[in-house]
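Scroll down for the structure; my scribbles are underneath it.
Heads up, one of the protein chains got dropped from this complex, but the rest are sitting where they should.
Showing chain A:
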């Protein structure tokens, strides 16, 4: 049985007349790893700062374990933050940085020393206690920032894009370490990022945010496989959007025409009518590229191929001019398979792996359309 730790209800916030958050509500469970994911300006950092107490909402309430903390200043909240640029105290040693929070609690000296040692051991920095922050690498500074925040044993750890300043390899290492820390400490983590890959691999739940609204709230699998709307589908991973048209509705099954192929699918959660157009979504890894003489699929030709190490990513142009992204794993039968540009193929996919979305009034442009629009302007 999960229990609610923090809940935000009806949160609105404006900066200089611009709405950043609009009547947003969210509950965070005790012990979960929840990620706020979205492009810059989506309100994710503002939301985190509200949990920390650095910002106060114009409207709405923040409750922690049932206590209203909407107006409580940060120093009286049992939560701690790991800042984007670490925000270590440059004039203090690593030890003093980590001890700071405990000194503020006026803990006895012996207890402080013991707990600081423990926290530093947890991030593998025992031997660096006497150093100053500027004598550490970025990754080490990051660990100090984490130790400094967890040493107070907060109910919740708020992480504001903590890995964005690190290089790719270090990021991967820190992702694993953060997960390990969270398991060991059992503390609720609220993690802010704009990196969807990071969000998918680390989170128990993901909150997809855009323009101050929650676009979707779900497990990484739900967000990736069953995106709630066009924005989420486009923002999280790559997706092929195929135009579909409903041809028949029979009970819980519907027939959809995609590129002249007739597909039998389960009825989506939104209302459908015969002849209605909708989006048929397929991830590149769901696409099957077949030989040109195959009886299945749609005809097309390879226009792009990218060797990605573990996969071969290709773009296939269909006869109607639309592009399909495919991502195929190398298998042991044919470890050297490759395409040549212009090669004729047929495109198909595994039946039943499609995801349907209703068309939206103001859909964002695809990357290609955006490029075309840019070209037209110049």
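Simple rule for what comes next: contacts are C-beta pairs under 8 Å (C-beta built on N, C-alpha and C of every residue); 3 or more make two chains touch, one makes a residue touch a chain; residues count from 1.
Rule of thumb we're sticking to: contacts and distances are computed from a predicted model.
In the listed set "Spermidine/putrescine ABC transporter permease PotB", "Cytochrome bc1 complex cytochrome b subunit", "GCVT N-terminal domain-containing protein" or "NADH:ubiquinone oxidoreductase subunit L", the entry agreeing with the UniProt name of the missing subunit chain is "Spermidine/putrescine ABC transporter permease PotB".
Touching the missing chain, out of A:3, A:18, A:134 or A:169, is residue A:134. Considering A:46, A:80, A:175 or A:327, the position touching the chain not shown turns out to be A:80 (whole complex).
Contact with the undisplayed chain is limited, among A:38, A:101 or A:244, to A:101. For chain A, the residues touching the chain absent from view are 52-54, 73-76, 79-81, 83-85, 87-91, 100-101, 104-105, 132-135, 148-149, 152.
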